[in-house]
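Working notes, beginning with the structure itself.
As you look at this complex, bear in mind that one protein chain is not there, while each of the others sits in place.
Presenting chain A:
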Amino acid sequence: MSLVPTSIRDRGSYLLFLIPGGLLLLAVILVPFGMNIGISFTEWSGAGTPEWIGLDNYTRLMGDGTFWASFRHNVGLVVAMAVLPTLAGLVIAAALFDFIGKHFGARHAAVLRACVYLPQVLPIAVAGIVWSWILAPQDGALNEVLRAVGLDSLAQNWLGDPDLALWTVMGVLLWIQVGYPVVIFMAGMQRVDPSLHEAAELDGASWWGRFFHVTVPQIRPEIFVVLLTCTIAALKVFAPIYVLTRGGPGGSTNVPSYYSFQNFFEKTQVGYGAAIATVLTVLILVLTTVFLRVQNRGER
């Protein structure tokens, strides 16, 4: 009985199982992605024949203020959806796991965690509707609250003021996002060997000392995963912008994904929209590669 030929024959028939998934991937993702890159080298209104213009769309992008502004806004969204939720999530998760869980019981910690996580299960479009109504300038709940407690001067046109709209959107996204790191970090903290904490405590480390020197280093893999997935999510943000501001007022909350959507379906500059989408894709792929590299190095 020779084992080698069997295993080679085995591989052949296992390949059959990859065919449906492979064909679907080709038809729905790989070919369309290739087409998108192709379209980005053309001028095309969506009807008729695309006209080849080489790199013109990309040179135009370089000088397009709206494009650059949309990326600047996106940096704000990365802060609101990746950086702040990770920082806040670490503190909240440690407080819930280490403090509430230990002194008041795991059940209390689980209920509080569920409250913080709840916005995550909402369709983002629905979260947008909830907030655009709460933030309405005239009879919105937030301004009503401010007036009710005598802070009339703080009542604002939250989403209608070009200087304020991006900050407001960032606040809404922080509310949506913060539950995700909390849940993941709490799961990670269960993995940490309790004796590390005990040893640190015996050495006289304060709660913050243990937080920085035991908890944070121990759950580094989770922190990486959260930072990467949240950053990518922030770069892809579309629905909150569509529902809350439509990129306005005056383009002050426009982001690349919404800008490409506008070019595709409102301005019918399909080639230009495809170029924006391609740049966004390259950025996301580069970021993913860099993150995975750093993560791998950290694990070694």
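Operating definition for what follows: contacts are C-beta pairs under 8 Å (C-beta built on N, C-alpha and C of every residue); 3 or more make two chains touch, one makes a residue touch a chain; residues count from 1.
In this section, contacts and distances are computed from a predicted model.
Name the absent chain by its UniProt protein name; which of "Molybdopterin synthase sulfur carrier subunit", "Carbohydrate ABC transporter membrane protein 2 (CUT1 family)", "Cytochrome c oxidase subunit 1" or "CoA-transferase" is it?
"Carbohydrate ABC transporter membrane protein 2 (CUT1 family)"
So which of A:Leu61, A:Ala80 or A:Ile124 would be touching the chain we can't see?
A:Ile124
Which one, A:Ile29, A:Leu154 or A:Ala199, makes contact with the chain that was left out?
Selected residue, touching the omitted chain: A:Ile29.
Touching the hidden chain in the complete assembly: which of A:Trp52, A:Trp68, A:Phe104 or A:Phe212 does that?
Once the missing chain is taken into account, the touching residue is A:Phe104.
When the complex is taken as a whole, what residues of chain A touch the one chain not shown?
10-11, 13-18, 20-22, 24-25, 27-33, 35-36, 39, 46, 92, 95-96, 99-100, 103-104, 108, 111-112, 114-116, 118-119, 121-126, 128-134, 136, 139-141, 144-145, 148, 175, 178-179, 183-184, 187-188, 191, 221-222, 225-226, 232, 235-236, 238-239, 242-243, 246, 256-257, 260-261, 264-265, 270, 273-274, 276-278, 280-281, 284-285, 288
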